[in-house]
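One structure is given below, encoded as structure tokens.
Of the protein chains in this complex, one is absent; all others appear in place.
Chain nomenclature is as follows: A and B, assigned in order of appearance, with residue numbering initiated at 1 for each chain independently.
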Amino acid sequence: MNAPARSVTYRTRPLPAIVPIGLFVVVGAVLAGHGFASERNIANLGLQASILLMLAMPMTLIIMSEGLDLSAGAVLSLCSVVMAMMLAGGHGLVAALAASLGVGLAFGLANGGLVSLLGLPPFVVTLGTLGIAQGAALVLTEGNAVSGLGPGISALYADHIAGIPLPVIIALATWLVTHVLLYHTRFGAYVFAIGGNRDALVLAGVRASAWHIAIYAYGGLVSGVAALLLTGRMNAAHPTVAIGMEFDAIAAVVLGGTSFERGDGRLLGTVLGVATITVLRNALDLLGIESSLQVVSIGVLILVVIMIDSARRTWRVHPA
Amino acid sequence: MTSSHAAAARARVPLAHWRHHFASENAALALRVALILLMALLLALSSDAFLSTANVLNVLRQASLMFLLATGLTLVILCGGFDLSVAANLTLSACLAAGVIKSGASPWLGVATALACSTLAGALNGLAITLLRLPAFLATYAMLWILQGLAFHYMGGQEIYGFPPAFRALGTGFLLGVPVPVYLMAAVLVAGTLFTRSTNVGQEIYAIGANPEAARLSGIPVRRRQLLVYALSGLMSGLAAVVYLARVNAADSGMGEPLLLPVIAAVLIGGTSLFGGVGSLLGTVLGAIILALVINGMNLLDIKAQWQPLIVGVVLLAAVLVDVVGRGHRERIG
Partner (left out) sequence: MPLLALRSVSKSFPGVRALEDVSLDLHGGEVHMLLGENGAGKSSLIKVLYGAYRADAGTILHEGHLVDIKRPADARRMGIAVIFQEFSLVPFLDLAHNIFLGREPRHRVTRLIDHARMHREARAALDSLGLDYDTRALPVHLGIARQQMVEIAKALSQNARILVMDEPTAALSDREADALFAVIRRLRADGVAILYISHRMKEVLELGDRVTVLRDGRRVATMLRGEASANELIAMMVGRAAGAAGAVYQRRHFGEPGATALEVRGLCTASGVNGVDLVVRAGEIVGLSGLVGAGRTEVARAVFGADPITAGEVKLFGAPVHGGPDRVASRGVALIPENRKQEGLALKRSTQDNLLAASLWKQFPRGWYRARPARRHARALIERLRVTPGEPRRLASVLSGGNQQKVVIGKWLVAGCRLFMFDEPTRGIDIGAKGEIFALIEDLVKRGAAVLLISSELSEIVHVCDRAYVMRTGRIVGELARHDLSEENLLRLAMHET
């Protein structure tokens, strides 16, 4: 490459801590054995990671914009419930999907509106909408699972295109869409700006608050689509099944190197984070370590990664 | 010269100006008392069962339990922080205490275990926030999951129930016709108010919450005080755990989770501002009573339990809205 020598060059960013950690986890999982590396298990992993990947994509954008969405899991459950109820009521898949998207979008707009227009702290707002979504799901289902959905949706879940399971394709498509949004549209650029220097955006004459709402709305829409996978997987909907998934999503984003404060986002990092968490959980499952301790270890992992990243940042304070 | 256009657009817009003229704590508290009386009136009119002694005492008992858990959170928020892990802390402490008591040891040992663990968890939160400079919501969110996970692991999906009556009296007993937890609430209220209003440290906590940089430049040891409030929050979670355990006579790994939203709502409704420096424990008591009335109302009016998280969520958002809008804080315009 004959690029002219410049006084200020494009510096490839240092790899986020997730890369070595992820490698470590994968190698560890393979070495630990217990059937981890079997073809069936790997295929399973892909399916397991799909929903988490979908949740983690908009979560990356939200965290980049100095926000947080604690309601993602609850909203996903609610969307799943709504979708299932539509199906059980005899409506077609398209109508069910539309309903699910509507619910997700509504919550996304609510979250975004409260955070952006009223300046309420995101963690409290989404805590409130978490309760509302969870409550709504419980009320609609009276606490029971919704079943009798007909064969349509589970067939969708089991479907393959060119040998790749459809859920995985949908998840990868979400990644692709998010990537395009973040790096090739104004919307994505404004996500960087809202997190990094909101004033710059306002000075440039852009309506920052509207775009800010859009970030959360995107999260709601994706939850609506992810409900397809969730409902298809069990061929039923349970009101509380996805509660807590936002934790894994947030963990994946944080592990992947996205920062809470500066409008710095690593979408690929999030993907690696999702992969790492999925592999970690799977391996721990195979080793017989229960879910609760898995959560503990992820929590500790988050703290460690944050500490490493912030230590690195202080060392890098003076650019050349 | 600053980018004044954007800066001016971002300036605080004092909306409710009349409220700023006096430190209007008393007015705010009176407003909440009025709200309580109004709610009580409405409930009395809507349901015959409301005004029975048993029901009123039950409401007070509920409020007391919530208040105990909300005390630590109030202190942390007053100091400008936040603690998402209070409920999970309660869960773990209660489960550990249950295990200890069930194994035959003296209930006091169980209580001590609960308090020790909960305070340790609180102190760890404090260290993460003061030393590692993690944002409060993130550190306590991670702690929430860690504590919850440990509780799940310890309980192994089981329940522990059936505790000695002497211990249960803490939660279910009566003294002179009044439930024991109410006395505890009163005691904690008195001690807590003494701490916040009548000690230097308490004054410093308010100062830090109101403006941490100005507090630091006034010679107040900010990080030391922050560590203290998080440790205290942990301690109060442990105390609440013990009383709660005594009340329900059973421990399981999900016991604390439904308490998080109501407790936050109680603190905010009580008038403590999310932004710090404003509020009181008395306000939290009133907030707890209001929330207990809401839940009681839902029970009396036969609203199914499934509606509770939803209604509490709405109440929480309403409380936050009132906090932000009423104080004239607009973080962003444009």
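Definition applied: a residue touches a chain if its C-beta (ideal position, glycine included) is under 8 Å from a C-beta of that chain, and two chains touch if they have at least 3 such contacts.
Not measured: the values here are computed from a predicted model.
Student: Would you indicate which residue among A:206, A:227 or A:255 is in contact with the undisplayed chain?
Tutor: Spelled out, the listed residue whose C-beta touches the missing chain is A:206.
Student: Using the document's contact rule, name the residues of subunit B that touch the chain not shown here.
Tutor: 1-5, 8, 14, 20-23, 197-204, 206-207, 210-211, 213-221, 277-278
Student: For subunit A, which residues lie in contact with the unshown chain of the complex?
Tutor: On the subunit A side, contact with the omitted chain comes from 3-4, 6-11, 180, 184-186, 189, 192-193, 196-197, 199-201, 203-206, 262-265, 319.
Everything that follows uses one rule, which is that only the chains that are shown with their structure count from here on.
Student: Report, in whole Å, the distance between the mean C-alpha point of subunit A and the mean C-alpha point of subunit B.
Tutor: Here subunit A and subunit B have centroids separated by 30 Å.
Student: Provide the residue numbers of subunit A that touch subunit B in the complex, in ascending order.
Tutor: Of all residues in subunit A, those touching subunit B are 68, 70, 114, 116, 118-121, 123-125, 127-136, 138-139, 142-143, 198-199, 202-203, 207-209, 247, 250, 260, 290-296, 298-300, 302-303, 306-307, 310.
Student: State the interface residues of subunit B toward subunit A in the complex, per the touch definition above.
Tutor: It is residues 3, 5-7, 9-10, 82, 84, 128, 132-135, 137-139, 141-143, 145-146, 148-153, 156, 253, 260-261, 264, 274, 304, 306-314, 316-317, 320-321, 324-325, 329-334 of subunit B that touch subunit A.
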